[in-house]
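Right, chain A next:
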Amino acid sequence: DPAIIYDLGGKFDKSFNEAGFNGATEWAKETGGKFQDLELQNDAQREQALRRFASSGANPIVIPGFSWGAALTKVAAEFPDTKFAIIDAVVDAPNVRSVVFDEHTGSYLVGALAALKSQTGTVGFVGGMDIPLIHKFFCGYKQGVLAVNPKATVIENYTGTTPAAWNDPVAAGELTKADFDRGADVVYAAAGGSGLGVLQAAADAGKFSIGVDSNQNYLHPGSVLTSMVKRVDNAVKAAFIDGTTGTWTSGVQVMGLANDGVAYALDDNNKALITDDMKAKVEDLKAKIISGEIKVHDYTSDNTCP
Partner candidate 1 sequence: MSARRPLPRWADVALLPALNLLLAFIISGIVVLIIGQNPIDALRIMIGGAFGYGEGFGYTLHFATNFVFTGLAVAIAAHAGLFNIGAEGQAYVAGLGAILAALLLDQTHWLLVLPAAVICAAACGGLWAFIPGYLQAKRGSHVVITTIMFNFIASALMVYLLNRVLKPVGQMEPSSASVVSNSKLIMITMTISGALAGLVSVNEVLGVQNRLVLDFPSGYGFVGIAVALMGRNHPIGIALAAMLFGALYQGGLELQFYMPAITREMIVVIQALVILFTGAMEGLLRPGLETIFMMRSPEAKAEAVARETATSDS
Partner candidate 2 sequence: MANLENNSVQRPETAAASPWAIELVGINKRFGAVHANKDIDLKIKRGTVHGIVGENGAGKSTLMSILYGFYTADSGEIRVNGVPHAISDSRHALALGIGMVHQHFMLVDNFSILENVVLGAEDSPLLAPTLSKARAELKRLASEYSLEVNPDAIVEDVSVGLQQRVEILKALYRGADVLILDEPTGVLTPAEADHLFRVLRTLRDQGKTIILITHKLREIMAITDTVSVMRQGEIVKTLPTKETNPEQLAELMVGRRVLLRVEKGPANPGKTLLEVDDLVVADDFKVPRVKNISFSVRAGEIVGIAGVAGNGQSELLEAVAGMRAPLLGNVTVNGNPVSFHGDDGAARLRRAGLAHVPEDRHRMGLVTDFEEWENNILGYQDEPQYGKGALLDIGVARREAVERIKKFDIRPANPRLKTANFSGGNQQKIVLAREMENDPDVLVVGQPTRGVDIGAIEFIHNQIIKMRDAGKAILLVSVELDEIRSLADRILVMFDGHIVGEADPATATEGELGLMMAGISKEKEAAR
């Protein structure tokens, strides 16, 4: 049976891990198969958890989260016959599939939307824990904003420096209010569970927010401008299918705009917020990124943002 081990955020983080869970559940529903899963309690348990699943015969094993890198490098070598899929990190081993997302291009598009929507020329960004992966979101977002409005201001915030930052909607809400005070009228939340505070604050203030990871448009219709969806669910589902049917491929798999790995969400809840002009403009940018005409800089490639 396939297995999935969630990262410390937990199975129901309304975001990354939960998307993984949804993908696995969808697979189970469609195929009638069964899968095992486990929530990690702390960092020291990673290797052990991997070994446990591998030696119990689980195959493939999907692990969403960049923190798994070191543990997987070790364990993948010990179980050459087990297939592993890691999300958000690259591990170079013959039996590992590394799935990475182009969060920067998805963020670029929602940044462009934010700039198009903004009346004030100031937009905000509220990140969760202050780590390079979140800087990658910010950096893409900022490039997108500036592509539409080079004079725009982008305010950058993080809710904290500990993992508690993923679950601090109160701080996130205050950061959002502060952004509004400074003139922002659209704020992008890349903060896991804390993002709910951003969305709430925007709804309370009658301003706009942008959700992340899964489609959060439905949370406050009319206030959530769009969501930068990251299809972790698709990646997990694909890994389950490939791992159980013999279509498995190892190596790096990039989930980007082209294969709908990342996207901006458009549905009934935000139809009224996004005009046809805006949509046309963003679709144009999207096409250009896919074609390579526009290069969006990836923060994690060199830890800088232009």
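Selection rule, in plain terms: all candidates are chains of the complex that A comes from, given by their letters.
Basically, a residue touches a chain if its C-beta (ideal position, glycine included) is under 8 Å from a C-beta of that chain, and two chains touch if they have at least 3 such contacts; residues count from 1.
Every value quoted in this text rests on a predicted model; they were computed, and no experiment measured them.
For chain A, the touching candidate in this complex, among 1 or 2, is 1.
In the complex of the two chains, the chain A residues touching candidate 1 come out as 10, 36-45, 47-49, 51-52, 67, 70, 129-132, 161-163, 303.
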